[in-house]
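All protein chains but one are shown at their positions in the complex.
Chain lettering (A, B and C) follows the sequence in which the chains are written, and residue indices restart at 1 in each chain.
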């Protein structure tokens, strides 16, 4: 089959590799669409991300949907010909975290595209049958490939304990911040404010339902949010900025008794943080690490028509032009939101 | 001022009564719109409801909005001229329930229109300033009068722990059932199924977002729901039917690990109930009694445009024709959803 | 190996059967101690219980601990020679319930001793390695065999959302009721009231920490509880009586805003139940079906010294006298609490 193989930083080749052989509980999925994630770009550009380093030829990608080409032996999973979204983190199913429902914290999780594990930028992928989630006809392929980043938003809103009618501020209007905003709106949040430094992204957010946007270039965003909320702040604040400085400002944006949920890995691991305000306002700070039990919910929200992700797709490529897709995304971060790569 | 005074069953008179004198922490509200509730009709028709009996001239009504005519001495409340929705149950603020946030369970709650306490079918009402909730301009008067029944739905969905993307079945398509469905949709529920015996009401529900409607005349609704949900049942089932028979069928409609929230007072207090299925499916059954901390949330959902209650308003009267409004509602239960009475 | 094989009602034979062959993810456990459960007695006496019928020779028992005789191939499980308590319900690990942490609701769960699946009254049992929970030295064999019924109590108190310092009433002072009381005390409940009709069992409960006992022969238990709690009732009420009549009285014992958790399967599936009080007091009714994620917690509570189950062991037998143990328990229900059967 054809696949996108990363040999070295900026050396991504569209080439022939063997079709993977599914295990007894796995399905073989013919991929139709892949989304390009910021982490893919990190591996492409720098050959590493956090604790992971690319040390040999490896296939990136973990935002994918496709069609079941071969179903699993065990009954109950998706059948041949059915369309599925692939949940890329397969846990051990046996540890305390797996058994209590937080399988994303399984110490032995195998995550597609975390090197050296291959990912989904290929014609075929083998994956555990119960991690291939059926897509209804009303959810098209691009939406199917978007289930993964939406699930990050579902996890964040769930971890936040977001209740309908609460006010929300999302810091960071990249794909994850915008996905989180869409999910927050689908959860009934109101109003939702969006914070970023790029006017173009804020404009996209305004078109997707943000009650107001806050440009950090225009002054202290916490002061601006205070004006917008009558001095109260946001009931649930999300930081999807990936910026230590932005994250450190987030507690000031939260209401007394509110919460801050941190999605984006800040560029520094340890940095000055206003712990005092956690105590004074009795805040809850929630970390999120990927997702658990979120894919079916993201699919249901897409199927209901509550969420339309197409406005977030800024560019489209075919799989044979995958090297160009990566190069374009790596070189134009401010101009892209989500790139989609279509296999066939 | 003018008010609707119930002297005896079916003897409702539009007549002059003294304007109430607000206490130091109360506002005087000039009422603009009242919704007519099923409990008002019970008092009108039978002179009693549950533990309450009408024993003297009394003013019904508790679904009201208006304009502040005189503000309270203590600062912080709504100001003169501001539009407000009236939360009609004023608790003691001092008992264990009040202090822990479940003030609807306060044993000393004073509820407007629970005889002998007068209600809101009048030109003026005095109410605790913090129970007069400001309405933004985007929420019109009929919507403001609808905040009360919507709050019943907010309470029910909150008590149910309804999470976005869960499936819902609402039994009973009267005003409370429909309000609950609208709130469930605003909380992100999907899909939502509606169950009733009246085709007319089911048609209204279908137009308001029900994924499918289930006519109980057409066979066992639990069997029908099982077909619609692939055998799983509803994650959250709501019973707003007021029917013991319907309530007893509700556990069969819930998914394993799901919940049943009972809103409508069944006509019998004690009746055969399938307790076994509570255990087998490890269900949660939640009672709801009015609401607490729900009015601001209902207003926010209206203000966000997520909920439009106007399709539920089936008839409109002016206050001087309030006797006709009650008589019409009492005589045409199947033809009415929500009657609105406009003061001026 | 030797095992207790039930051939027909009251025909339990201590006889030779093949040693089970563990699968690749299973351990082989040499059983040291079994507790005798009421459900075992139902199968022994009537050949059936609920949906389960004994249709051929079958080994009962599911409250067992032992020593690992052969460890599993996959690393991470208990090692040869380590002592373990056996969690008897093995789920599929792949369905929505398993993945969200409520694996006890897995539709495909395999439960040791649910006919035709063999149970633990044998010298050896094979079980999934991660369902064989290590016992510390401070937890002796009888306590290890008691982990299973304690886990029912852990599940009940967890489902109830029992918070430390809340008041509790436990209806039913059999082994499960007493185990639930011990767990409630370990969770910090205070005071805990115990309700039963047998003075002997109430006396045991009084010795184990009940603040007061309520004999239902002496009058309405709800009225008595109201006196004891200053009119408030119990924050968390548990029904472990297995009696429809007792279960129907339970809502009257709960405080406004409180909960009722139903553990014992009432002898009737559907019976008159005071649904009205669920609404009026805004109660939560929680069903419990076995347990999930409870064994490690029950073991920790035993290891901490918070719970001592030995006072609940009323009789002891050796495995070769297992037929006598069953006959004695079947014939003397009121005189027995927990019978323990020691293998070696």
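In this text, a contact is a pair of C-beta atoms (placed from the backbone, for glycine too) under 8 Å apart; a residue touches a chain by one contact, two chains touch by 3 or more.
On a predicted model such as this, the values are computed, not experimentally measured, just so you know.
Enquirer: Return the single residue from B:62, B:102 or B:306 that touches the missing chain.
Expert: In the full complex, the listed residue that touches the missing chain is B:102.
Enquirer: For the full complex, which residue in B:7, B:79, B:93 or B:200 touches the chain that was left out?
Expert: In the full complex, the listed residue that touches the missing chain is B:93.
Enquirer: Which of B:18, B:51, B:76 or B:207 touches the chain that is not shown?
Expert: B:76
Enquirer: Please give every residue of chain C in contact with the chain that is not shown.
Expert: Listed in rising order, the touching residues are 154, 157-158, 163-165, 183, 186-188, 190-191, 296-298, 300-301, 303-304, 306.
Enquirer: Can you name the residues of chain B that touch the chain not displayed here?
Expert: Its contact residues with the unshown chain are 25, 76, 93-96, 98-103, 129-130, 292-293, 296.
Enquirer: Mind pulling the chain A residues that touch the left-out chain?
Expert: Touching the chain left out of view, chain A contributes residues 97, 102, 104-105, 107, 159, 244, 247-248, 256-257, 262-263, 265-266, 268-289.
Methods note: only the chains that are shown with their structure count from here on.
Enquirer: Does the chain A and chain C pair touch with the same residues on each side or with different residues, judged by whether over half of the numbers are shared?
Expert: Mostly the same residues.
Enquirer: Averaged over CA atoms, how far is the centre of chain A from the centre of chain B? Could you give it in whole Å?
Expert: 39
Enquirer: Which residue numbers or ranges of chain C touch two or more of the other chains?
Expert: Expected reply: 102.
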